[in-house]
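In this view, the complex is presented without one of its protein chains, the others remaining in place.
Here is subunit A:
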């Protein structure tokens, strides 16, 4: 099994004193504690947590909880959805009804709800959704591909905004006020991620 990261000794948070106040405040909030859910029910949060594990291929609760909270925030907020395809329900309805449909689908397919099927089965449910191949009655009112895309996009956006994930992929993170001095090929500023000498 390969390491999650090529940058074992790097932690972007060590640099937080060099970030501007506004950015630091925003990023540190992602580490929790989180306020109560405003939109999602307990069952829904569990389902999204389970779905997120598959979408971002990561099981760490401390990161995924932030992901779920971020989605809850988005769904509770009055700010618009940027775009919605003609004929697709509003995202609050799409997600709420969609999760119900996922449960029904699992029930029909495996006899139990989505949270009770095993990981492999969950993955195949999600794969079917992403391809629009989960053929059941309930999908006639819930467009499955759109549901999948909505959830996946929100989940991925939050996940790749988490400082732990930034550290793992070797991303420099916030860079104001100091900016980057060495931008050319092969050069890095002293505080950027360095690969481990033994790393493949």
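Following the convention adopted for this analysis, contacts are C-beta pairs under 8 Å (C-beta built on N, C-alpha and C of every residue); 3 or more make two chains touch, one makes a residue touch a chain; residues count from 1.
Here is the rule we use: contacts and distances are computed from a predicted model.
Of "Glucose-methanol-choline oxidoreductase", "Formate hydrogenlyase subunit 4", "Metal ABC transporter permease" or "RagB/SusD family nutrient uptake outer membrane protein", only "Glucose-methanol-choline oxidoreductase" is the UniProt protein name of the chain excluded from the display. Looking at A:44, A:103 or A:168, the residue that reaches the missing chain in the full complex is A:168. For subunit A, the residues touching the chain absent from view are 4-6, 19-20, 22-23, 26-27, 54-58, 70, 79-86, 90, 123, 130, 149, 152-153, 156-161, 165-166, 168-181, 183-188, 192-193, 195.
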